[in-house]
Every structure is written in C-alpha cells, then in structure tokens.
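Have a look at this one.
Removed: one protein chain of the complex. Kept in place: all other protein chains.
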Amino acid sequence: MLQGGLLDYSIKIGGEAGQGIDTIGGILGKLFTRAGHYVFTHQDFESRVRGGHNFYQMRLSDKPLSASRDVIDILVALDNTTISAHEKEISKDGMIIYDAAAIQETHSESQFLNVPFVDLALKHGGSKIMANIVATGSIIGMLGMEIELLLDMIKSTFRKKGDEAVEANINAARAGYGFAVKECLRCSFTPAPAGTKKMLIAGNDAIGLGAMASGCKFYAAYPMTPSTGIMNFIAGKASAYGIVVEQAEDEIAAINMVLGASFGGVRAMTGSSGGGFALMVEGLSLAAMTETPVVIALAQRPAPATGLPTRTEQADLLFALHSGHGEFPRILFAPGSPEQAIYLTNKAFNLVEKYQIPAFILTDQYLADSEWTYETIDFSRLTYRDYRVRNDALQQLASYKRHAFTDSGVSPLGIPGESTHLVVTDSDEHTEEGHLTEDPLIRTKMVEKRLFKKLPLITAEIAPPLLYGDLEPKIVLVGWGSTYGPLKEAIDHLGQTKKIALLHFSEIYPFPLRDRFDYIALLNKARQTICVENNALGQFASLMRAETGYEFDDRINRFDGRPFTLETLVGEINGTFR
Amino acid sequence: MLQGGLLDYSIKIGGEAGQGIDTIGGILGKLFTRAGHYVFTHQDFESRVRGGHNFYQMRLSDKPLSASRDVIDILVALDNTTISAHEKEISKDGMIIYDAAAIQETHSESQFLNVPFVDLALKHGGSKIMANIVATGSIIGMLGMEIELLLDMIKSTFRKKGDEAVEANINAARAGYGFAVKECLRCSFTPAPAGTKKMLIAGNDAIGLGAMASGCKFYAAYPMTPSTGIMNFIAGKASAYGIVVEQAEDEIAAINMVLGASFGGVRAMTGSSGGGFALMVEGLSLAAMTETPVVIALAQRPAPATGLPTRTEQADLLFALHSGHGEFPRILFAPGSPEQAIYLTNKAFNLVEKYQIPAFILTDQYLADSEWTYETIDFSRLTYRDYRVRNDALQQLASYKRHAFTDSGVSPLGIPGESTHLVVTDSDEHTEEGHLTEDPLIRTKMVEKRLFKKLPLITAEIAPPLLYGDLEPKIVLVGWGSTYGPLKEAIDHLGQTKKIALLHFSEIYPFPLRDRFDYIALLNKARQTICVENNALGQFASLMRAETGYEFDDRINRFDGRPFTLETLVGEINGTFR
Amino acid sequence: MAHLDDFEGLTPAWCPGCGNFAIKKAFKEAMVELGLEPHQITIVSGIGQSGKFPHYVRCNTFNGLHGRTLPVATGLRLANHGMPVLAFAGDGDCYGEGGNHLIHAMRRNISVKLFVHDNQIYGLTKGQASPTTAEGTVMKIQPFGVQSEPLNPLALAVALDCSFVARGFAGDGDHLKGLIKEAMDHRGFSLLDILQPCVTFNKVNTYDWYKTRCYHIEPDYNPENRVQAFEKALEFGDRIPIGILYRNHRHTYEDGIPMIKETPLVKQPFDLSAMKGILEEFY
Partner (left out) sequence: MAHLDDFEGLTPAWCPGCGNFAIKKAFKEAMVELGLEPHQITIVSGIGQSGKFPHYVRCNTFNGLHGRTLPVATGLRLANHGMPVLAFAGDGDCYGEGGNHLIHAMRRNISVKLFVHDNQIYGLTKGQASPTTAEGTVMKIQPFGVQSEPLNPLALAVALDCSFVARGFAGDGDHLKGLIKEAMDHRGFSLLDILQPCVTFNKVNTYDWYKTRCYHIEPDYNPENRVQAFEKALEFGDRIPIGILYRNHRHTYEDGIPMIKETPLVKQPFDLSAMKGILEEFY
C-alpha cells in the first residue's frame, strides 16, 4: 500500500442519489480549501436521479493533490450499500460513520461510529432536512478541526433564508460536531494546520471560466452529461457578464448557431459529449470551409452510443481528430487539470480567431467533475487579442474579400454590417470573394490556403509535451488529458525508487514538433515506455505511431468507465516492469 | 504522348446541362458494348441543372479499359465553350463535330466537321428534339461503323412511343449517319470488329446490384450526390424484387430506419456522401453498441462542407474509419471498379451479419458515375448465408440472450416476434440480456466481446491487397479505391520499360494482415514506392504508417476535384522517378 | 393469455412518486386487455426517463438514441408490419431532439404507436427546459426565464393531419389505459401525449396542478372535425382536455407499399438465383 503524507486523508461519502451526498461533499470541500488545505474530489454517480449507489470522494492534504486514493479514512455511509461496497477500503485507523436508525442496521466493530444524524437534526435543528448538516459537523469533529469555519459557511449560505434557518443549521452542525468529538474515541486524525484560503475548481467550471475570460460572448449547446456543467456555469454568469447562452433544440442547431454568431463577429463556443458531438460533425466541416472560428468542448464518456452516461473514458480522441468530411486543419487540446483547462481554453479562443479554424477542448467526465485546489488563477497568463477587422479598419480597406489569398493563408476576418464592404462566405468551394466556384485552379489554391499554408503556422503555436519527474528517465509514462493527475502522483511515488518520468500531452494536435523538445529522443533513450490511457484501443499510442513512427513498449488501458486512482495505477505500472 | 492500341478512340461530348449530353453518351456506350467493344466512360458535370459546361467522355477499344485518356479523337461540341475548352485535346487525326448554325460559329480548319444537327433533325425527323439522334448517327458514321445497331436501339427505346416516333428517329439517325459518311473526308477511324455483346455498368449501379444480390430488402437514404444513383437503381427494381426503398426526411432518420429494419430481421443499407454521412455518425455508434448489422455506402466528393458537389475526391477515408464516438470494429471496403463494387458489397453484407457490425463501401463520384465494360458478372462468386437465428431455431433455444457472451464474441442474432423469446438491445452499456447496466465488470467484458474477440476474426476475413504488374517490382505504385483504373493502365504503359507494379487496396480495414502476402516486404524491397491518392493529405499513407509503420518514398496527390486521367497520371509518375 | 406479471420487467430506477409508474401500470393493463403477449410487441425508446420504460416492462426492445425513436420504429415497422411497434419517448426526446422525425412520421401515417411521457422538463439530465416547459419558467440555463412559447404537440399533430391525436394524464390511470388501447387499435400513426408529473424537477406541473385542470373531453365531441380539433388543442391552461382530440381514416403508409401488401418484408424469402435478371439492363 502507498504511504501518503502525514496529512493525507480520504473521505468517501456514499449513498443514494437524492440523499445529498454532493451537499455534504460540497460543503466540506469549500470548508477545507477555505481553511487553506489542499483538496481533491471526484464523483462516482449512476445515471439516475434518485436511489442507486453513488459516492463523492474527497482527499485532503497539506500538499497539492491531483488524484484520488483507493484507501479511505472516513467513510460516510448514508445507506447500507455504502458499507457493504466500501467497508474493505477503510484504512487501518479509518472510521465509518453512519446513522444506525436511518439505515436500520447496527455495526459494533470499533471502526464504526453511529451518529444519529436524523435524530440530532430533529432535536437540534427542528427538521430532518438538517441531517446532512449534522453529518458534516460530525466529520469536522472527527477530524479534530475547528467548527468555526463550518459555522461561517452556514451563516453565509443560509443568510437569504433568514436568521431562524441560520440558527437551526448552526445548532444541527454543533450537535453533530459535539457528538463526534465526544463519541469517536478511536478518532486519531491530526488536524491539518490552517493556511491561506485557496480555491477549489472543477474541470467544467474551469472551461467556462476560461471561455468567459477569453471574451466568449455566445454559448449554444444542448444538455448532455458530462458537458452540461459548462453551460450551467456560463449561464449562471450570463447576466452579470453580458453573455448569451442558448439552449438549442439539438446539437446540430447548437453548432450552427455558434457559427452564425461567430460569423456575426462574436466569440462563440459549443460543448457536448461524444453522441451530441457526433451530430455536430457536419457543422464542423462547415466551420472549416467557411473559415469561421469555433471552440468546441468535447467531454468524453464511455461509448459507443449512450454507453455509460455518467462515467468516464478517453475514447473520442481519433474521432475528434478525424471528424468531418474533407480535409482541414483543427486544434486539439486535452487539458490535464482545471488550471490547464483555463489556459488552454484561452489559447484555443485566440488561435481559432487568429487562424479561422475550429479547436477542441477534449475532457471527460472525470476531469469535468473533479475538483482541484489552487492558490489562485494567474490572469496575467491569459491573453485577449481581437484578430478581426472591425468598423473603421474594415471600412478603410480599398476592397475586401473574405477569403482573399494571402501569404499566410489567413484572410481578413471582417464583420457583416460594420462597413459598406460585403462579407460573403459559402459552404461550397468559393472564390476569394466567397462566391461559388468549380474552377479547379481556385479549388487547388483554396485547399493550399486553408490547409498547407496555415498548418505550419498553427503547428508552430503548439507547445511540446510536459516532462515531469526524472530528467533522464529510464522509465517514461506517457499520458494525455485527464490522466495527468493520477500519473503525476504515480511519478511522485515511484520516483522515490526509480528514474521515472511522465511525458504528458495536453496540446495534442497539430502534433507537437520536436524542435523545442525532442521527446522522441527521450523515449528512445528510455529502457521502458508505457502509454497509459483511459480507453481500450490505445488511441494516443496509435496517433503517436501515425505521427512519429514511435511505438510504446507497453500500454495500460482502463475501459470500465472508471478513472485511474493512485494505488490501482501504481499497481498496474509495477505490473509492467520487467 | 502515350500510344494507345490501334483501336483506342476517345470521344468527348461537351455542352450545357440540359442539352442531352448524357443521352448521346448513353446511347453510344450501350451501342458500342452491344457491338462487343470495350467502353469506359466518365462524366464531368457542374452542379447545375441547365447551362454551364459539362462533358461526357467515352473511350472505346478492343481491349478492356479502366481509365480515360487526355487525348480526344472525336469531340462533339454542343456549344462554343466545348470547342474553346477542349480543342487542344484533339489527337492528330481527331475531329470536332458541331452544328455551326446552332452555336452560331463556323470553323474552317480541317479537323472541324459541321453537321447541321438541328436542321437535319427538322428535315428528316420532323422536330429539333431529334438533333441528338442526328449527332449520334453522325458519330457512328464517322467511326465507319454499321448503322444497324443504332437503328435497333432506337427501335427498342422508342417502341413504347409508337411507330411514328420510331420512324422519325430512324430517319434522323440515318440523316446524321449519311451526312458524316459523305462529308467527313478526313475521317480515318478504323471500325473495330464486332465481338460478343458486353455489359456496361457504373459504380453506383454496381453497388445497388451487389446489395440486391446480397438479399438487401430495405434501403433508406436522403438524396445526395453522388450517392443518389444507388437509391435510384434499387428503387427502380423495388417492385419487381420486393425491396422497400424509403426516402427519409434526413440522413439521421435514414440510418436509424435502417437499424430498425435490420433489428427487425431484414438486410438493410443506407448511402450518402460525406456531408450526409456526417449526420449518420451517431447512428453508426448506435449500430456498434446494439450490434446491429448495417452496410453504408459512402460516395465521396470534394469537401469540406458542400465543397464541389458533383466532383470527385478520396478525402473521407480517415473520417469513415474513426467516425462515431467510442471504440468498435468496422469494415471498410473501397472498390476499385464496378465489378469489385459488386463483390465487395456482397462480402460486406455477409460480414456485417456474421459479426453484427457496420461496414462501409467507400466510393467517390468518379467511380460512382464511371461505366466499365464486362463480359458478364459471375453470380457464382456471390454468396448468401443467413446468419440469423429465425423462427423455430430461435424458439427451440432453451433461453435466449441477445448479447450473450460467447467464445467468438458473436451472440445469437434473434428476430423480435418470431418466437416467445424476447429480443432486447440497448444503446446504453448492457447485460447479456440487453438491459441497462453500469457494472464495471460487465462493461469490461462487453468491450472485450465487441472489440477484442471479434476483431481478430474479422481481420482474418480481409483479403490482402492486389498486386498487378511485375512480381518483383523496383517501383511500386500504391493506391486504394477508385484510382485503381488509371493506376492499372499506367502500369500497363510503364511496365513496358520498367519493373513496376501496382499494389491496390480495396479491403482497407481491418488493415490486411501480412500472413498471406507480405506486402510490406515487397515495399521494402522496392527501390521506390509512390502512394497515389485523390486527396490533399495522403490519408492512406497516414493509415499505412499508423498500422504498419511503413512510410512511402513519394506521394502523388490530386485535389482539384477531378479524377486522374491516364496521361496526366503517367506524367506525374514519371516526374517522381529519380 | 398473458397476465399483468408477464409484463413486469426490471425494478425501475425512477424516483419514488414519479408519474412514470402510473404509465407503466396503465400500459401493462392495456396490453393484457388487448390480449397481447410480451414477445408479440416491440417497444422502441430513446434516452431519457421514458427511454428506460421497456426495461421496466417485458417486451422486445430497441432502446436507441435520444430523439431517434421514430425512425427506428419506422424501419422496424416496414420490416415487419405484422408486429405492433410502440415508441416511448420523452418530451425532450421527441419534441426537441427528434422534432423532425415526428413531423414526417405523422405525414407518412406509418402505424407506429407513439407514447410521449410529457413531463414538461428534461428529467434524466436533471432539470432543463424542454419544448413543453411553460414560458417564463426560471431554469439554470434560463435564469431570466424560458423565452420560447411552449410547443403544443396536439396542435402540431392536428396541423400535420396526424391520424390519431390524444392526450392522457398519468394521474388518471383507467382513462389512460383506455387511451392506450384506442391508440393501439387505431390503424395508422397514433400520438398519445401523456401528462406525467416529474416530482423531482418540475415543481410547477405537479399532480395537483394537472388534476385541477384536466377534464375528460365531452362524450359528444366529434374528433373527426379538424378545425374544431385544432381549437380544442389550443386549450391548455386553466382547463386541459384529455381524451381523443382528433382522428382520421387516412390510408396507412404500409398500405401504400405494394411490396409488402401480401407478406411482411421479414417473411419474404430470398433467392440469389432469382436475381440474375437484374443484369439484363446493362447489356
């Protein structure tokens, strides 16, 4: 078993959908980061609204975290299944808290702590709705933390509901807290010392934030798990920040609306999961032909078809890369963390406008819903530059051709209605003016412009993969996108005894050049290279071979819809060592 | 310039859309093959219904043909543009025939023959509608052929319209014939000796024929050039052969209807071009998850987006290969000729049912509309085997699970309503019974079943590429799909002086194994290998690298929407020789 | 003959109290009363809470994609029009994502029986506005309220001359059962829009809300008058008519296809040797 730091606790809150697992998890996460701790959370939910078995897993430390562990220190069991399913994950000194009356089941073993959530809620809060607050209080108590932070949170959260609600919830919290402090004799958790307030952010929110901070003014989509969070986030801020969010009638409409808005002069984005994106594929090709900038967030989930709607997988890489009929350049970013999601979304918005092409932000359910802790987000790393030719600048052009041939292949991106020049584009092959043509010479020149001229310029914008760990590694783990977190922690762990490093790709296409960092040389020098992917076929490994001819020695693939956790991953890596 | 055989004539009929270019071409093609000649035709049409510049090119020989040449022996000019655009393509002894009065332009050079089509039609046929018959007669006359065959064709074609129509058309034909025989003093064409009657068939018809001969009973599609011909062909025979053809409201409906019919127990197919297929991508993934057999004809045209709707390109290979979210097996066939189209369509129908997967027939406008000549089609090479479990066979099963785990990964394909067993399937991940599940172990087993168990079996069904030409070549041309024809003729020509061969892939995915024919060894032994594709990016070359690591020495790519013709291709090949 | 239990499937994952339970009950009763057995029918469903329906009853099942119920059902019915083909869809599924198929299925008058679980919300995806959500409703994605006028599925159906147009209410089980039977018995396409309270996400259109508004269409109402049916369909507010709003006797799509007049397609044998004649036209 892996050894975490002294301050490395995992809490798992399990129960049925609708029992408020995420309420407890949400409060705890915020509270811990406010107290200056590092938190990492991930969710495991069934595709149902009530019932079933679900959990919210949270890790808490004094050091930055990027993955979940398999060992649980506190298991909060809101139902019986949570106990039977996860009892064996409990650490040596770990505890299981539950309400024996509520789940009609009593456990006498020492690691069980029966906290009468409902009873205490009724008695001290006046309503059983507050059982979750009681539970939250107990956990704080078990951890030996101060209750004040929780009380402050309750105050701010329930202020709108009036003093009475605040007081009732405070009483419930205190009751839970007091009960745990008094009754959990076996609790030996060391309270982490408080630090500076930190932020906790999930992948989906990070993309929304990144989009808004890039000047995105229009977001159209059709709800689809796990991408819906992006739309929710932006919609929640739409009024305050002047953004139009449109729930389209279907995904085909969504991408076409986004193209209309983008043509109209507004930065625009859409998002979906694999099945919804499948419906956007024709529109993607339209974006390419009309050279209309568009950013697409593609949050993967296990497929084919509906698959496992609330679970995770990285199986749309090659689909996204080759989607759309015909040949055209595109950008594919797969952030490994919410932080990367913010910066890469920003980069995507700038590049799609600069080169008038589509870009993908490829995430998955795991990254979309996982929360990471940061000190802050450095806004000075965000850039905004308007590449369009607007108003006077457009009017002053002697003549204007939307698809003019230029040395760079990039034509001036004018805005309809802002000058007397006409902005004309066409899904058919077209002339420089944007009108229909079948001329073979113009066709050839247009393909050269869109594809061969732009491609090297776009490629030059792509950053090399990230090397983490040993700088002259004997073993190289390779990953892309959301596996970054667990891989990074695996390196932290394995690096103690091995010359090992992680090569992580987040800017995936155009495939990074080797001029700034010859990662192929690095791989060639290593004794063993292992490509780790959350899919069955090893799509990144195929892409690597197609792009560079390089073949990995080993592969680790997980395709049961679940993300890699630290211990499992380390175990699998150890299994490949020769 | 290339030297054809003695009997190798090219006729180009040019004019505006609506002038009846294809009427003339259609009659001539049929007539020549009936006379036992080999004919090859290809079409070059604008995306408009009337006007513009279009042509129909036909080659005629005593040997099998598979490509068009750039040199024209008879240019039939129905408008002025045809003369200005194609005059320079005329061979040394070539002729241009035209109606000076109709196009209001007179040419006195010796290669011009002014035939008053309209005038003769009015005078001898009684209506100017017959001008095209006059023209057809003149061409037969110029070629020094017998007129009887034309008269026979007129008789059978116009029989329904009555004796008067037959007679008028015969008179018109005779007038054109007589005029040419008398006036074309310079005509020195050698009439090819008649042989046994042959058949003339285009790629689209071949697919339709292949589907029908494979027991396809349901075809649903939405019209889209250049795939519409398949639907037209089948619909024309639907009543006689008991097939239901459904014009869907859109392509999404088309593929879902086909899946419904296939689930219902009927062999079913859809077809489209890139943009329409883009809309089917979600349905493709559904076919995979529900293990519902489906054959998709994808007739490529230049893209992105609407592109050049009536022209040709091979740019959807990687799109088709990776389309659909998630990971699943599929078959990709790209026939090189109508004959291959028939046999591969048949093979596709059998394999999709045997393995319960989707298959593509990848063609393009060039192959779809090109006509090839054959003695006959060997029906004994076609197979039909019903892989479904029907009626009594189903009823007699003690229990039935639609997605049962088996050694081969293939579950029994039952038919709903044919027994008391229920046939249940689901786009969500499912149990053996076909019901929703989120169980990670079942998920893993289902992926293994669908993907890892079936894939090797399917791969073993794939035939190796075709080697044509020198068996120990120094130079290897590599192509796939519709470039087969011109490449084959290029080998015939270049093989006279060089050790050269063609390696042609028509069964493209699963990528052929090397056990039966080690084509990589062949490529490695060659001094130069050249991959020829009708696209810009060299998609097959990329696939080759991803699948085998092999990289071609040179590439020839054409992406102006036009097909390779013999002389141009040979010229380009010569240009790469080192 | 089948019993109610024969139609009982997996344990539903719906929320306790969900209107879908009542639909399931009415469905089972209707099937039994119609003398149908589970293996004799096929349900095609999409994705949404309604999409899970066929797993919770027993029958042949094609649970396909969100929005694509009707094309699958159409293809299936054309392959085998000897078998009743039922489509179960959600309001988002069928009026949103799948709107185009609905229009054209009605035009075709293909004999598919469409049952829409109309909860005026997206249930499975946790509460977004559906095409039938009331104007002004405040949602996460529409914090200033839904701005579109709700789609009136029955008015739409009458406009498309849909050959059977009815509305039921999950809270009126016997009446609903009757409508299901009528829909099944009708020759041609049937639309039965079922008001289905979503107790978790739709706090406006509750059981009570519907109960106080729904009334049975008057017995003397003539559902064959199209203009009057249109007027009736527009009634959706303080009073909501339930029952059969419109019915006509257009020929069905299957009737119009000569190839399947005698025998369903799936029962027609295939003989490769009989196909050689196709070659003739190429000579």
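Note that the chains are named A, B and C in the order they appear, and that numbering of residues resets to 1 at the start of each chain.
The rule is simple: a residue touches a chain if its C-beta (ideal position, glycine included) is under 8 Å from a C-beta of that chain, and two chains touch if they have at least 3 such contacts.
From a predicted model like this one, the values you see are computed outputs, not experimental measurements.
Counting contacts over the entire complex, the absent chain touches A, B, C.
Screening A:Y9, A:F263 or A:F540 against the full complex identifies A:F263 as the residue touching the chain left out. The hidden chain makes contact, of the residues A:L286, A:L317 or A:A368, with A:L286.
Considering A:I377, A:A404, A:I442 or A:L457, the position touching the chain not shown turns out to be A:I377 (whole complex). Check B:G18, B:P456 or B:G549 against the missing chain and you find that the one touching it is B:G18. Here the missing chain is touched by one residue of A:P416, A:P464 or A:G571, and it is A:P416. The omitted chain makes contact with chain C at the following residues, 96-100, 103-104, 107-109, 131, 144-145, 147-152, 155-156, 158-161, 226-227, 230-231, 233-234, 250, 253, 256-258. Although one chain is not shown, part of chain A still touches it, namely residues 33-34, 197-201, 205, 209, 212-213, 215, 217-218, 220, 237-244, 246, 248-250, 252-266, 268, 282-283, 286, 290, 376-377, 379, 382, 384, 386, 415-417, 419-428, 434-436. Against the chain not displayed here, chain B makes contact via residues 18, 46-52, 222-225, 228, 231-232, 235-236, 238-239, 245, 247, 249-250, 275, 305-306, 309.
Everything that follows uses one rule, which is that only the chains that are shown with their structure count from here on.
Put simply, the C-alpha centre of chain A and that of chain B have 45 angstrom between them. For this pair, chain B with chain C, the centres built from the Cα atoms lie 41 Å apart.
The multi-chain contact residues of chain C, meaning those touching 2 or more other chains, are 47, 64-65. Multi-chain contact residues of chain A, defined as those touching 2 or more other chains: 46-47, 275, 305-306, 309.
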